[in-house]
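Only one protein chain is missing from this complex, and each of the others stays in its spot.
Up next, subunit A:
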C-alpha cells in the first residue's frame, strides 16, 4: 500500500485494495503459513465507542498472526474519563504497541490521531465518517460472490450517517460498478460523499424504493436505520419499515442476488432470508479475520522495512 495508515477508503487505489484482498485469499487458503508472521508484535486497540465484531476480529486477526493485543478497555474505566485528549492517548499507546486500531465517535478522529503517531494506524470507525477496514472485508466478500467488475450494487438504509456506506461507495469507484443508493429522503448520501463520487466519475443513482432497482441488482448491501435519526417513534417506524426485507421481497430479485449487511442487524433483514442462498452477511462477518490479518500483515511488514 502507498499509505502508512488506513484512514479513509478514499485513499485506497485499486492496486492497494487488490493487494489486501489477494493477501486475504492467501491467508484463507493457508492460515497456518501466517501463524508466526508477526510473533512478538503488539497491536493496540483503542475503542472509544462500543464494538463487538470489529474489536474481536482485530484481536483475533493479530493473535492468528502470532502477535498480541493490548486493549484500552471501555472509556468509562480509562484516563479519557479524566479528560485526557485523544492526541495524548494515542501518543501514550504508541509506546506500548507496534500498530494501533482506533474507533472514535468524532469524524476526523483517525486523521488527527495519525498526525500524532508514527506507527501504522487503522481507522476502525470515526463517527459518521469512514470505516475502511469494513470496506475491505465487504469488497472481499463481493469479489468472492459476485466479482468486482461489471457489477450492479444497491446500497440501502442510512446512507447519511452510515460510515460503512461512505467507505464502500468511495472504494467501489475503483471498479466497474454501477451503484444505486436506496434510502429515505432524509438519509440520503451526505454532500462530501456525493462530491467524491462525482469527482471519481461515478453516477449517483438514487431511489427511495427498493422495488425500482431490485431486479437489476447483483448485490444488495443493507444497513440499519437507527431510531435516533428520527424525531419521534412513529416517524421512525413508518420510514424504517419501508427498508426492511424478507424472503417475499426477494422474490423479485435474481436467484444470484448476494445480500450483505455489516451487522449488527435489528429487523432490516428478516431471519427467513438467513437460510436462503442470498444470505451472505455471516460469511461477510467471518471474512473480517483473513482481511484484517492481511491488512495488519501488510501495514506491519511495511513499517518494518
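In this section, contacts are C-beta pairs under 8 Å (C-beta built on N, C-alpha and C of every residue); 3 or more make two chains touch, one makes a residue touch a chain; residues count from 1.
In this section, contacts and distances are computed from a predicted model.
Hidden from the displayed complex is a chain whose UniProt protein name, among "Formylmethanofuran dehydrogenase subunit B", "Aspartate carbamoyltransferase regulatory chain", "Glutamyl-tRNA(Gln) amidotransferase subunit A" or "Peptide chain release factor subunit 1", is "Aspartate carbamoyltransferase regulatory chain".
Considering the whole complex, the residue from A:13, A:36, A:79 or A:192 that touches the absent chain is A:192.
Only one residue from A:33, A:56 or A:87 touches the chain missing from this view: A:87. Annotation: of A:111, A:152, A:208 or A:270, A:111 touches the absent chain (contact as defined above). Within the set A:129, A:184 or A:262, the residue that contacts the chain not displayed is A:129. The missing chain lies against subunit A, touching residues 8, 10, 85-87, 104-109, 111-112, 115, 126-129, 191-192, 195.
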